[in-house]
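Notes for the one structure printed next.
All protein chains but one are shown in place.
Up next is chain A:
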Amino acid sequence: MNRSISWIKAVALAAVLAMVLSGCGAASGGKTSGAAQASAGGGQAGKAEGGNLTFGLATSPDTLDPHRSGLAVAVRAIRTIYDNLVVQLPDGSIKPWLAKEWSVSKDGKSYTFKLREDVKFHDGTPFNAEAVKYNLDRVIDPATKAANSLALIRPYSSSEVIDEYTIKVNLDAPSQAFLGNLSQALLGIVSPTAAKKYGDQLGKNPVGTGSYTFVKWDENADIVVAKNKDYNWGPETVENKGAPYIDTITFKIVPEEATRIGSVQSKQVLAAESVPPQNIAALKSDPNQQLLQANTVGLPYTLFFNLRRAPWDNVKVRQAVQSAVDVESIVKTLYLGNYERAWSALSPGILGYDKALEGSITPDINHANQLLDEQGWVKGADGIRVKDGKKLSLRYVDGSPNREKRNDIAAIIQQQLKPLGIAVDIVITKDIASVIYQNWDYDLYGNSQVNSDPNALYAFYHTSAEGERPTLSGLSDPKIDQLLEQGAVETDSAKRVDIYSQIQKYLIEQAVILPIYVFPYTVAASKNVEGIQFDSLGYPLFNDVRIQP
């Protein structure tokens, strides 16, 4: 039966094709990651050197150009390639890094930095005052299309090269946040030679002074960095100031969380970030795994009322929602006790965080009902409140996909507000750019921000200038504006703490926001991986990493 033979032939051909093609795919896809397992070089315990750390990332970085990146996930890789002028310790103090020392002028508007003289970029370009000037100017140049770095560098105006290793940086206005912001990875120092050469493709060909050099980036697959053998200027946040112990780090992009955790458990990768809450207990009890956790600092995940739209411009109506939403049970239910609940516009651990707000709001549905009754919102036949023929509805917008179960928060709040007589209309969209920032078509929208200074509140609550993008809450209160302006420049830290505590109290009392949770950055790693550290914002550092054989 030669027909059946040709069937077998076809099947065999398909098999061969599959094998050949998968071989090709691997060859063009990348060789370094082939083994995936670390091959730690010899040495005694505690002294292991060499090896490849495979690290699973939850999403794909947007770019490795720090000045243009807008994603936290990109910072995990950016941190390894670039250094900053200064470093911030977990206690908030600022220490030298690429800058040896600095002085601030009396009016607080100019900083003079003395730079290290022994630093070179990966491409051989010398690091000096010219390079720093180039970097700072690059961030404010519109042609760079800077993203989040632009907000961090403000109120920078210009810099002057005093001598080869001294630079004077001028600000438009004094700022207490400026120095701390210089420690953030998004203001990392890039090689001027590379930036000029690659232009907007620098993100694919990153060159810095960091402890790791860029090797390659295969889209949707992995980013590889290798140890910078000449490195000798590590910051105080790490013990090892010299070249890293391991040879390479391979950041693998693994969006599906079950797969990401599965690949740590199967030892295909040695570490992976963003452990889902339901896996945390299992990992803690696994003798071969360790769980590392660092709470991120800045603005916790917060829901912002859009104060520009009725009836949410009415404080009583907002307070009714504040009293009806049971944040405690939301956070417990969704994160199984692994995330902390947020109480304030700031997260714990940041200067000025007001601990007194903890426990200040308790769910009280009767109070909520009473507030709405007083405002003339009466329950209709369908249980939804009505006033002047208009139903009480709340348009809750969230981005897709369900990052950190944020869609689920929306669903629970919808259920919790139903008995109160509020119809919550949930809109899940990827198109946040036009729905939120262009059309302002929302009543409630959540956001969070990693930041090292309470001045982060400015961008969220200060009245926006004419023609500028309005804030998420649309809050406009001269009293708060004044406090935010004072907070930005106040040099006495006790006074600063007081200013920010007033602001935080106001935001809760006026129910401008509903703070929900503080995001812990979690990493699951094999037991034989030692020395993953975190910086003051909760980003991982790899200078001290050793892989025990």
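Criterion: a contact is a pair of C-beta atoms (placed from the backbone, for glycine too) under 8 Å apart; a residue touches a chain by one contact, two chains touch by 3 or more; residues count from 1.
Just so it is clear, contacts and distances are computed from a predicted model.
Of the names listed as "NADP oxidoreductase", "Membrane protein", "ABC transporter permease" or "Type I-F CRISPR-associated protein Csy3", the one that matches the UniProt record for the absent chain is "ABC transporter permease". Considering the whole complex, the residue from A:Glu160, A:Glu236 or A:Asp431 that touches the absent chain is A:Asp431.
Which of A:Gly70, A:Gly383, A:Pro419 or A:Pro549 touches the hidden chain is settled by the complete complex: it is A:Gly70.
For chain A, the residues in touch with the chain missing from this view are 1, 3-4, 11, 14-15, 17-19, 21-26, 28-30, 33-34, 36, 60, 63, 70, 142, 145-147, 150-151, 200, 203-204, 218-221, 252-256, 258-260, 262-263, 265-268, 400, 430-431, 433-434, 437-438, 469.
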